[in-house]
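Before I ask anything, here is the structure I am working with.
A protein chain is absent from this complex, but the other protein chains hold their places.
Letters A and B mark the chains as written, and numbering starts fresh at 1 in each.
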Amino acid sequence: METLNFSDSTLCIMSILMIVMPLLSFSAVLIRRTSGGNFAVFNISISFIISILIFLTVWNKNIVHEQLTWFSVGERQFTAGILLNNLSVLMMVLVSGISTLVHIYSLSYMKGDANINKYWAYLGLFCFSMLGLVISDSLLLIYLFWELVGFSSYLLIGFWFTKPAASQAAKKAFIMNRIGDIGFLCGIMIIYSQFQTLDIVKLFGEGGLVSSARIDDGLWISTTSQMPAIWLSIAGLALFTGAIAKSAQFPLHTWLPDAMEGPTSVSSLIHAATMVAAGVFLLGRVYPILDHFTLNVITAIGIITAFMAATIALTQNDIKRILAYSTISQLGFMIAAMGIGAYGESMFHLATHAFFKCLLFLAAGAVIHQLHHFKEQHQLDFDHQDIRRMGGLRKQMPVAFITMCIAAVSLAGLPFSSGYLSKDALLITSFEWAEGFHGVKKAVPYVLVLSSWMTVFYISRLIFKVFLGKSRFEGIHDPPSPMNRTLMVLAFCSIFILFSFNPFSYENSWLVQGFQDAGVLRLDPLHIVVPLAVNLVSVAIIYCAYIIYVRKDAKVFSDESFFYRFSNRAWYLNEAYTFLFTRPAESVSHFSYQFDKRVVDGIINFLGSVIRILSSISDWVDRRIVDGAINSVAELAKSIGNLSRKFQTGHLQHYLITMLTVVIAFFILNYFL
Amino acid sequence: MIPLSHFMLISAGLFCIGLYAVLTKRNAIQILIGIEFMINAAILNFVAFGKFDKFEGGGQMFALFAIVLAAAGVAVALAIILNVYKHFKTIDPAKIDTLKD
Partner (left out) sequence: MSYILSILIFLPLVAALIILILPTSFRDRFKYIALGTTIVQFLISVFIYLEFNSTSAFAGVNKENQFQLLEKVSWIRLDLGSIGKLEIDYLLGIDGLSMPFLILSALVMFVATLASWEIKTNLKAFFALLLLLNTAIIGVFCALDFFLFYIFYELMLLPLYFLIGMWGGVRREYAAIKFFLYTLFGSVFMLLVIIGLYFSVINPATGNHTFNMILMMDPANYIDGSIFSSIANQSLLGISARLLAFIVLFVAFAIKVPVVPLHTWLPDAHVEAPTPVSIILAGLLLKVGGYGILRVCFSIFPDAAVSSAWWLGLLGVVSIVYGALNALAQTDLKRLIAYSSVSHMGFVLLGIASCTTEGVSGAMLQMISHGGLSAMLFFLVGMIYQRVHDREIANFRGLALIMPQFTAFVMIAFFASLGLPGFSAFMAEAFSLIGAFTSQDVNGFLPRWMAIAGSVGILLSAAYFLWTLQRMFFGQTRLKGGDEWLARLKDANLREKFALVPLAALALLLGIFPSLVFSKMNASVLAFIQLISG
């Protein structure tokens, strides 16, 4: 490998160019309304090439960190910058590589869609935000891209917005992610309040603020401020909540199966390979702040998710839903690995999983695509995603079959696949880790092994039901070549050779070596016993599945049994959430509106009517009493006036009489009184 | 010698007759006659009191002055009555009440 040497600033410019290229596809839709498929593929390919160059320069070498002031609030400066280390360059290559493949795949998969230009735009926005997420150097910036990723996922899930289920699923995904985002935001608030900065290098770097903070006498003390120690755990848990939502962990996983309403290429890129891995990535970024308690919670959530999703995947019939639950389960593995401190192993599994799960989805997409066309050609009506309706596609769609088998082998963790390496890495490390503990923690590796056996079963069930058995579709064939080629490339990426030249030792993998090791005591026997035992049982399970689904000799699951329904309805969690959260939220909001209308506004209106009553009383008083007094004075004057009017008869003689009377009266008064 | 009181009585009688005519008559001419009665009652008093005046003939002189004035007043009054008649076609003061408010 030729050594590449770019200066730091060149690398930064390259990184910016890399994240901006996909944004061009997004803005293209604003400028012209043609379908920008080729343009988008071109952009993302450039990004991919740049990311490879950056990767080769930075991997296992110095960390590149460049930043500039973004804005300042008061006296505090907030920076925006680029941080390139092993973690980010790995994610960068992964994201841009898979995005490129999915873009190429989409060229034919989405062909003929009425809103195809929007599709490219949204996909561009997604790539932009995902790449931005991985190279950002500040929590605020990560949060920004974090939500943008969720937003573009919202747009893509709801891409076929005329389908009510799609818009419903999009909304659900966004709101579930919002719950996580709030956790993330709370984490940011705690960290900012404690350390007055959100710069990742300053916080989590070597000898950074987080590691120099200490817990003393129940107080979490940093160089600048202090708060009760509980907030350290809360910060970790809050950040982890963000990861829970984004990586579809229990209990916020229910959005991911619903997100399968989006186009399959989108499910493959966003909901299997990249975005859902962002949660794991975030944990990797903020790892130093996670304390023991938080790590235990993370492990617990991880194994619960891995186990739960695996049991659900056993009985699903929608091909995409099986894969979705499989994704959740595998993410559970990664999260659990993070929890036990197997940072590198977790990232390793993230990388291998990205390829083989993407491949599984794309191959499933090929099947769905072809069946959909078949259905339209023959004007049939059936659910083209239901594996019970499929079967025998092995002969007609050999490429899809073979590539999907490779991916399945990888998912099941059988030898010579990439999945074998990473899953072994996880399982062995977890056994090694459990050696140091007693009690419940001992159970962790066993639950993981159990889940991994269930994985083997459901993926075998899927392959057997879809590809083996009797063919029902005459004249169906492999999809067009862009799709086929993509599948083949991904299949190559799902075998061991890309990650390690030794198919049996994950420790030789360049990827694991790129990260610090888990810090557990290496126990040599485990490195032989665990893979051997796990894989032998796996093979047995595959054989069982073969008997059940292909030869149909045995029927293990009754459709009526409680466990079957429990698993098929996904542990009734959706129903439970509707009952526990959605309905109460609706009723609380209605109650609060009625409260607002009746009580708050009611008081105002009541005050208004009280004032009206008072005013009518005062009106009465005013009219009858105050004004009455004035009027009666006037009345008096008037009546006196009327009286005196009577004297003015106009008759001369009357006047004279009056005068006479007055004169006489005057005399009388004068003389006699 | 006739005592003053007799003159006074006659004068008072004349005045009362005149006053009565002024207040009761329905004809302006009659009222005018009543006024003349009252003036004459006054003139009689002038003449009667003239005897006791310090200046000789003062009462007579005033009486003459009053007679001339009364004559002039009658002339004016008759002219007014004539005009009133022209205007109202009557000289009954009870029917002429335009002084009313």
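Heads up, the rule we're going with is that a residue touches a chain if its C-beta (ideal position, glycine included) is under 8 Å from a C-beta of that chain, and two chains touch if they have at least 3 such contacts.
Please read these numbers as outputs of a predicted model, since none were measured by experiment.
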Q: Indicate each shown chain that the hidden chain touches within the full complex.
A: A
Q. Of A:16, A:186, A:229 or A:573, which one is in contact with the hidden chain?
A. A:186
Q: Specify the residue from the set A:26, A:105, A:119 or A:143 that touches the hidden chain.
A: A:143
**Q.** Missing-chain contacts mapped onto chain A
**A.** 70-76, 140, 143-148, 151, 154, 158, 161-164, 166-168, 170-171, 174-175, 178-179, 181-182, 185-186, 188-190, 192-194, 225, 227, 231, 585-586, 588-590, 592-593, 596, 600-601, 603-604, 608
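Throughout what follows, only the chains that are shown with their structure count from here on.
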Q) Where on chain B is chain A touching in the complex? A) 19, 22-24, 31, 93-94, 96-101
**Q.** Residue numbers on chain A that touch chain B, as the complex places them
**A.** 645, 648-653, 655-657, 660
